[in-house]
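A protein chain is absent from this complex, but the other protein chains hold their places.
Showing subunit A:
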Amino acid sequence: MEDDWSGRWNHIKKFLERSGPFAHPDFEPSPESLSFMRDVCRILVIGAGGLGCDLLKDLALLGFKNLDVIDMDTIDLSNLNRQFLFRVKDVGRPKAEVAAEFINTRIQGCNVIPHYAKIQDFEESFYRQFHIIVCGLDSIVARRWINGMLIGMLKYEDGVLDQSSLIPMVDGGTEGFKGNARVVLPGITACIECTLDLYPPQINFPLCTIAHTPRLPEHCIEYVRVLLWPKEKPFGDGIGIDGDDPHHLKWIFEKSLERANQYHILGVSYRLTQGVVKRIIPAVASTNAVIAAVCATEVFKIATSCYLPLNNYMNFNDTEGIYTYTFEAEKKENCMACSSIPQTFAFSETDKLKDIIDYLIESPAYQMKSPGITTSVNGKNKTLYMQTVKSIEEKTRENLKKTLKELGLVDGQELYVADPTTPNSLTFRLNLGSKME
């Protein structure tokens, strides 16, 4: 190989050209493993942020040559304390492009293809090109979406999974000094939706607390953000809050401080204001390095079979000492994404459509973001409610207040639910008997 030099792969080759008692049972030591990594294997890295930068470096140094990276973000100054492929001069440029340039320059022969885009911009045919997909995302919705995509791509023949349709997914996540890494074999091991309860639902302060009984500095900031901004329109009509605009933040900070003083609440600071408005999650270089390393090691194992992959979940926390916990997350029998068991809803005729929507959002098992519901009446599609398209939302909003009976829904009716958390709509069977708890 022309890019290579003597000794380049000495470290890697020991694992690929020698076997050992702890190797994967199917492992055959051979120089072909390295050629596969160099010439054939294609890896998709989703996210070029904290985890993504480390993942690209790790995979490139392991010998993976053909890497693609997707990221829709541009570089911000506050990324630089950990996203080490970016410099001050790169601020404002797309992360995927700068990361790819850096890796391609530093690692001889490496070919990182950047995609400055959203994952939703690509279709199945794009994802099908890859052998393994690694996620370094900070968004649960995006994780769930790609999970749904990979499960949707599975092919079954007479109920037996066609192995060639399976693309393993390695997923990492970090927050402060905590992190986790997992391996998902779609259709075989627990998927993201199977373990949705591992992600705590986002906590929002009740509106009445914010409006009437603030107690914490956060309540004051939320008051300004949610109630005062739309009322006072400080930067003109129709101008929403831009968390990166220092003028916006300064206004919110000062008004929050005013409100806090009024109630004798201590603790409103500019940093806290910024944190609440931008929903900032603390992040350090070290945790990202750790989790990316675990994920990249798992990609290496899956691609080469040099060892058995992680089965299937690892938790990490280094606040007090260094703690790891590795366990097998279990597949959920009635998982809405990866099981073939149809989902059922139990509601009563007098429940309103809004109750179904609320249930989909609030239930820990679904945690949807803005579900839309369609159904089929006499063979025709009928949209009951859709939030994502403004004109349809306006036309279907009335339905929310109607009871299921008024909407003409009957026992056993199939409802099709679409949501940003999944690329494919889900089918629910309506059970209009007893109401579920």
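Operating definition for what follows: a residue touches a chain if its C-beta (ideal position, glycine included) is under 8 Å from a C-beta of that chain, and two chains touch if they have at least 3 such contacts; residues count from 1.
Keep this in mind: contacts and distances are computed from a predicted model.
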Since a chain is absent, check the UniProt entry for it and pick the matching name: "Cyclin", "NEDD8-activating enzyme E1 regulatory subunit", "Dna replication complex gins protein psf3" or "Ras family GTPase TEM1".
"NEDD8-activating enzyme E1 regulatory subunit"
Specify the residue from the set A:Asn81, A:Ser363 or A:Asn424 that touches the hidden chain.
A:Asn81
Considering the complete complex, of A:Tyr127, A:Phe177 or A:Phe428, the missing chain is touched by A:Phe177
Hey, which of A:Ile43, A:Ala100, A:Cys194 or A:Met314 is the one touching the hidden chain?
A:Met314
Name, in rising order, the residues on subunit A that touch the hidden chain in the full complex.
5-12, 14-15, 17-22, 54, 57-58, 61-62, 74, 76-78, 80-82, 84, 88-89, 91-92, 106-108, 176-177, 181, 213-216, 244-245, 263-265, 271, 274-275, 280-290, 292-294, 296-298, 300, 307-308, 310, 314, 317-322, 324, 326
